[in-house]
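A quick write-up on the structure given underneath.
Missing here is one protein chain; the remaining ones are kept as they sit in the complex.
Letters are used for the chains, namely A and B, taken in the order the chains are written, and counting of residues starts over at 1 for each.
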Amino acid sequence: MANKGDLIVRHTPGERLSHWVVALAFVFLFLSGLAMFHPTFFWLSFLFGGGQFMRWLHPLAGVLLTVLFYQYASWVWADNKWLPADTEWRRNMLAYMRLQTHSPEGTGKYNAGQKLMFWSMVPLIAVLLVTGIVMWQPYFAPYFGPSLRRAAGLLHAIAAFIMFVGIGIHWYAAYWTRGSIRAMVRGTVTRAWAKYHHPGWFREVAGKE
Amino acid sequence: MALQSLDIKNRSATTFQGPSARSTLEVAKLIDVSRCIGCKACQAACSEWNDLHTEPVGVNEGFYTNPRDLSDQTWTLMRFYEEQIEGSLQWLILKDGCLHCSEPGCLKACPAPGAIVQYTNGIVDFHEENCIGCGYCISGCPFNIPRLRKEDSKVYKCTLCSDRVSVGLEPACVKTCPTGAIHFGSKADMLFQAEERLGDLRERGFAKAAVYDPQGVGGTHVVYVLPHGDRPESYGLPRNPSVGPLVGLWRSGLARAVGVITMVSVAVAGILHYMRHGPNEVPGESGKEA
Partner (left out) sequence: MTNNWVDIKNADVVMIMGGNPAEAHPCGFKWVIEAKIKNRARVIVVDPRFTRSAAMADIYAPVRAGSDIAFLGGLINYLLKNDKIQRDYVVNYTNAPFLVREDFAFQEGLFSGYDKEKRSYDKTTWAYELDKDGYAKVDPTLEHPRSVYQLLKKHFARYTPEKVEEICGTPKDKFLKICETVATTAAPNKVMTHLYALGWTQHSQGSQMIRTMAMVQLLLGNMGVPGGGMNALRGHSNIQGLTDLGLMTHLLPGYLTVPTEGDPDLKTYLEKRTPKPLRPGQMNFLGNYPKWFVSLTKAWWGAAATKENDWAYDYLPKLDAPYDVLRVFELMSQGKVNGYVCQGFNPLASFPDKAKLIKGLSALKFLVIIDPLVTETADFWQNHGEFNDVDPKKIQTEVFRLPSTCFAEEDGSLVSSGRWLQWHWKGAEPPGDARADIEIMADLFTRIRDLYKKDGGTFPDPVVNLAWPYKQPKAPSPEELAKEFNGVALADLPDPKDPTKILAKEGEQLPGFGLLRDDGTTACGCWIFSGSWTQAGNQMARRDAADPSGLGATGGWAWSWPANRRILYNRASADPSGKPWDPNRKYVFWTGKKWAGNDVPDMRPDAAPEEVVGPFIMNPEGVARLWAPAMTDGPFPEHYEPFETPLESNLIGSKVLSNPVARVFPGDREKLGTGKEFPLVATTYRLTEHFHFWTKHVRTAAVLQPEQFVEISEALAAKRGIKNGDRVTVRSKRGQIVAKAVVTKRMPTLKVAGKEVETVGIPIHWGFSGLVKKGYLANTLTPSVGDANIQTPEYKAFLVDIQKA
């Protein structure tokens, strides 16, 4: 066990709460979306009170996810600005994945992989929201023509799968990078962890102390 | 309308086929527009037979078409169009409602297993108890027919009186039509009758009279005889209806397979990576709590 003095706060309680609600919403949205996308998975609807209730809840959860995500995004917006170190990270990405190297010296609170994830989620969720609204029965769909609704359906599905791939990587990366899950659960990381994975951020935090 | 059945040709959101041991005669309703006087008896009969009595008494907005649109209470609607065609006024009257496509876009788009079925006789029926209210069928329909009921979030449309047909009766609208403008029988017979009508119409000066049985949706089980067959749009019918590539792509087996394969690939890639490289740990912190 690390001593308290060894720990650095990485995520505030608000951030963590928000993150996990978004995560929960995503799990629901993904599974319910999957139930509606592929008949083989329709049984998933029974996890959510049956098809009709699930269908009713899906767009509401979508709105919840969108709102919380963009609020969260506004909190971490500045930390996701692209830095010169990120370019280096990206160049060495494969080596990084093979554990042949670790984060460059200038890596800030988020590394380039995390930033790429962030910047792909920002537009994807917007696309999902907009196409979702176009399809949303019975409130909004009647205002759009059938061609638009059909296009929205297709786009929504494509965006959802890109998102799934992204979130899948996110999950794996979190599991793979030991200490990350703890950071999002308890909010803290060890000084060593911070120094190793996010040296730029560590210096910043250490400097303030 | 739900009926237990052994004659299911297609069932929405179902990977394998529904019970289809019993095959029945392919049926069709023939609407001969040249014999239709627009009396709306079919519309009344539809609401009476199906006990649909909560359509509100509306207002007149300047039209004979009342109510103004199809709804969960109005499954068939007489639509009136005034057109000048070759210098003479034509009052075109079309009985609008589900055409019961051979390749129904609604069924293709539907994500709820068994909410939409197509019987071997060609009727496309909604089983509302399975409907989840997503409205994809509405998007999938090339004729803009299904209507979502706000109160129960279920979608409704003409059943071609599947309940009557299953016990050997004709649909209620057919039974009621006072001028014999609506016929019901085997699809082959209906097409034969329709072709026969064209001769009379052409002799009367409707040189372009035609049968409307659009092949873009594989043909329909409601077939029209149109005196002005060269301009279906004048009757509010699409010229070349089809389910369209978007719905096709969206709801295709290929798209579904690609989606699932991607999903599985992500998981497999993660497992392989972890097996090969193990966790990404801060040196010296191995074995400590993650």
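Here, a contact is a pair of C-beta atoms (placed from the backbone, for glycine too) under 8 Å apart; a residue touches a chain by one contact, two chains touch by 3 or more.
Since we're looking at a predicted model, the values are computed, not measured.
Contacts of the undrawn chain with the visible chains, over the full complex, involve B.
Contact with the undisplayed chain is limited, among B:69, B:82 or B:195, to B:82.
Contact with the chain that does not appear here is found for just one residue of B:5, B:90 or B:144, B:90.
Among the residues B:19, B:58, B:245 or B:278, only B:58 touches the chain that is left out of the figure.
Remark: the residues of chain B touching the chain excluded from display are 35, 37-41, 43-44, 47-48, 53, 55-64, 66-67, 74, 82, 84, 89-91, 93, 178-181, 197, 200, 203-205.
By definition in this document, only the chains that are shown with their structure count from here on.
Per the touch definition, chain B reaches chain A in the complex via residues 13-15, 109, 111-113, 130-136, 138-142, 144, 148, 150, 153, 244, 246-247, 249-250, 255-256, 259-260, 262-263, 266-267, 270, 273-274, 277-285, 288-290.
In the complex of the two chains, the chain A residues touching chain B come out as 1-2, 35-40, 42, 45, 51-52, 54-56, 97-99, 135, 137-138, 141, 146-147, 149-151, 153-154, 157, 161, 164-165, 168-169, 171-172, 175-179, 181-182, 190, 192-193, 196-197.
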